[in-house]
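Left out: one protein chain. Kept in place: all the others.
Right after this comes chain A.
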């Protein structure tokens, strides 16, 4: 379904409101500051409880709620009565080890747990003011309690190194697009432009030197007002601009390693737009775009290490919920989906009174961004200085009636559950031995992806449904993730880093036995030098977290 919007409104909403004037920049900056502050708060909570033993460790559900409350309190005091919409753009999700996105249990979820030493933990959150969004993810390491004795070693450390270095490098590349005259020799292709293909190439080479794979759903994409990728797969966004990694790229990479490949285009060719189920071809992501000043990007890089895997294979994602596979799998991790997003294109007359009430609350109080049921309860946000345990219990009571209504909303597709995804390694021979009986048109309607990426292995003709059935033979694999939002301010040629950076997202102490080598080492070195050079280098500014009030 396409929404009919008049040309006049379209130009206001998509163009005029996205021009980076001072007031828009202020909104972006404040959103960035709030995310930075929330990350600092959560990191402190985790450090205090798990590492320094100052108080009893919080469970994941509690940390998520505390983070959300912290963001909400900060947002409530910002731009009072000046903007129509502001709020949480991404509820705090805390993804441990092989969980990639979306794990944010409610307080009564049975899977809720506490961290162990050696876990790698990704905190992911975001907020928006008037639709100007700042998202953020950062991976931390949980060390044994007490003074840390040494860095984390092993495959998880490889992934953390790769994701951190790749995301910093991409941010420096984006900054280069503002001052093309500073593009170093090692990166110059003669055009003086930063293209999507440049970004993909450098991230892929960094991944390769750390023996990692860029996990599907990683992306470096342009965001606009209210279009920050919160409903990818549900709403097809025209003029999509960004590099998106998918299983198809891993397939191509494996194919290029084959002795039978010999550089022929015949094997590798594939037209994404053919399988896309959208009318506007601009919704299909491609790499041939140019990064230009005045745009805002999120850099979201997820890396999975190949150290503990055997032979070639594919890193793919498995959606987990409390229902699927409950009869035949011994998997204990069955979280209930807890983050939802409203599909505004759908309307339906609901039967239950509670669901009607819930829908009207969702439509009136929330925006187009994802939400959790806890956000709709009367006890939210918490009084962070009060008795937290008691407030948690009262929220648990409040959620129950809302959950009853939610079932009908989900069944009628008025709201869509955001999937909880885990990374899985499927050996290549398992995939090659499988036959594709569904044909290339069988796609997974439950887990929507960006248009054009419906077929995970297009050249081999393996559909997402087939791949899902092969996950039985797969192996879990940890994932590290770094995400930040950056504004390319063309007026004074500076990159404003809304989230991430050294002030809040310092990498944890890790050591990988791999290092950058060859051409990519030279390019990354040049970029690092440019970012450190105060006078002639790249101008990168970081949003700092706010001073704590309590």
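Just a few scattered comments:
The definition used in the following text is that a contact is a pair of C-beta atoms (placed from the backbone, for glycine too) under 8 Å apart; a residue touches a chain by one contact, two chains touch by 3 or more; residues count from 1.
Please note the rule applied: contacts and distances are computed from a predicted model.
Hidden from the displayed complex is a chain whose UniProt protein name, among "Ribosome biogenesis protein ALB1", "SKP1-like protein", "AP-2 complex subunit alpha" or "Phosphatidylinositol N-acetylglucosaminyltransferase GPI3 subunit", is "Ribosome biogenesis protein ALB1". Remark: the omitted chain is touched by one listed residue; of A:329, A:429 or A:525 this is A:429.
Across A:57, A:312, A:490 or A:537, the single residue that touches the chain missing here is A:312. Considering A:131, A:451 or A:507, the position touching the chain not shown turns out to be A:507 (whole complex). Of the candidate positions A:87, A:151 or A:184, contact with the hidden chain is made by A:151. Contact with the chain not shown here comes from a single listed residue; of A:52, A:188 or A:404, that residue is A:52.
Chain A residues in contact with the hidden partner, per the touch definition given at the top, are 47, 51-52, 143, 147-148, 151, 160-161, 164-165, 210-211, 251, 254-255, 257-261, 266-267, 311-312, 428-429, 432, 440-441, 459-461, 506-517.
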